[in-house]
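The other protein chains are all here in position, but one chain of the complex has been omitted.
For chain A:
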Amino acid sequence: MPDMQPLISDFVLKLKRRKVEGSHAVARQTAELLRSVVSQHRMGSTNQAAALADAIHAVGEHLIAANPIELAVGNTVRRVLHIIKEEDISFTAVGIEGLSVTAVSDDECDSGNDDRPTLSAAVLASHARNALRAPSLQTLLDDIPVSTALSHSSSSAGDSDGKSKYTGDKSLKTRKLKHDVIAAIGDLIEEIDTCYDQISEQAVEHIHQNEVILTLGRSRTVKEFLYAAKEKKRSFRVFVAEGAPRYQGHALAKELVEKGIQTTVITDSAVFAMISRVNMVIVGVHAIMANGGVIAPVGMNMVALAAQRHAVPFVVVAGSHKLCPLYPHNPEVLLNELKSPSDLLDFGEFSNCMNFSTQDGTPLLNVANPTFDYVPPKLVSLFITDTGGHSPSYMYRLISEYYSADDLVVRRKSTS
């Protein structure tokens, strides 16, 4: 796809330079780019789904490498791969069930193909559905590569009377698969866009009258959530912790006040002091990991611990594009970004301290300015996503619905 290259490189550059920020924008742009990749892709005659998936793997690998911390990129790539698998399976299952009538009458011709495994259509279809789920004992014991079995069965069925009709179906199938995948990606984009509305609808269930809510920093999901509750005439007050060093809490406070919500801005150090008078903590996060833990703006772990101490529910609101199938290993280091010390210390004021060093050359003054914090699943009370409210132990189920297990590592398969 030579004409896609400039678009892909452009997006990779934007990711590398952090020009596009925020999970929502990133997920949306990634999905749109992958949709264009799919529509530009030339479908071969055999194994279309695998080839298409391979193309997505190749593009996805570059995108993820551009900004590994921005997990929404990987999430969207894996969603698209899952969509391709799903569309292929459901299409072939329909095709197989349709062909099973003709296959029965051609058993005499097929007897010559004993070396190939001949499977009944129903078994094939059930195999295909199992492939979408996480590996279970049943699928592990029947270790037949499903895609090859499917292609063999479709080619063996093509040796019969319905051959001419089938080749006609094949080109129809090519176009239909691509069309289905593009339509499904369009649905995904719409899902990403409407996640705020679907989450905000649930606001009334959680916020009653005279509530005191605490939040840290600024999250658009939380903002929409609180707006929706205010629309429904619930009375509540909000404490916003400013969220150093970006101080986005100030912006959120200004936005909330414009809608007439009673807001108090506090410093991050006062969170423990104020949380005893708070009914609920509602926060937005950067990503939700497979174990139910969250990657959140720095300072969130402190808030979660304080909430646990005072038995205040810690509610995380996030769209499903933030759901990541990876397990967080050493997230403080591997899923974190350290930013410039100038946010904390003024270079001019501390320039005389920066020059000091010990005999072995190590500088005397270090500054740590991490962007993200990891909150373990036991500190989170509830996740509110566009599919409803879930507990942290349920997140693995959502992941198995949205992603397939083979796509955890996005890498271009070696071309044979």
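Basically, a contact is a pair of C-beta atoms (placed from the backbone, for glycine too) under 8 Å apart; a residue touches a chain by one contact, two chains touch by 3 or more; residues count from 1.
Keep in mind that, in the parts below, contacts and distances are computed from a predicted model.
A.B. asks: Refer to UniProt and select, among "phosphatidylinositol N-acetylglucosaminyltransferase", "Translation initiation factor eIF2B subunit delta", "Nucleolar protein 7" or "Signal peptidase subunit 3", the name of the complex member that is left out.
C.D. replies: UniProt protein name of the non-displayed chain: "Translation initiation factor eIF2B subunit delta".
A.B. asks: Any idea which of A:His179, A:His208 or A:Lys254 touches the chain not displayed?
C.D. replies: A:Lys254
A.B. asks: Based on the whole complex, identify which of A:Tyr227, A:Phe272 or A:Tyr396 touches the chain you can't see.
C.D. replies: Of these options, the touching residue for the absent chain is A:Phe272.
A.B. asks: One chain is left out of this view; which of A:Thr263, A:Ser320, A:Ser381 or A:Ser404 touches it in the full complex?
C.D. replies: A:Thr263
A.B. asks: Taking the entire complex into account, which one of A:Ser39, A:Gln198 or A:Asn369 touches the absent chain?
C.D. replies: A:Asn369
A.B. asks: In the complete complex, the non-displayed chain touches which residues of chain A?
C.D. replies: 242-245, 247, 250-251, 253-254, 257, 260-274, 276-277, 298-299, 301-302, 305-306, 309, 332, 336, 341, 344-346, 349-350, 353, 356, 358, 362, 364-370, 373-374
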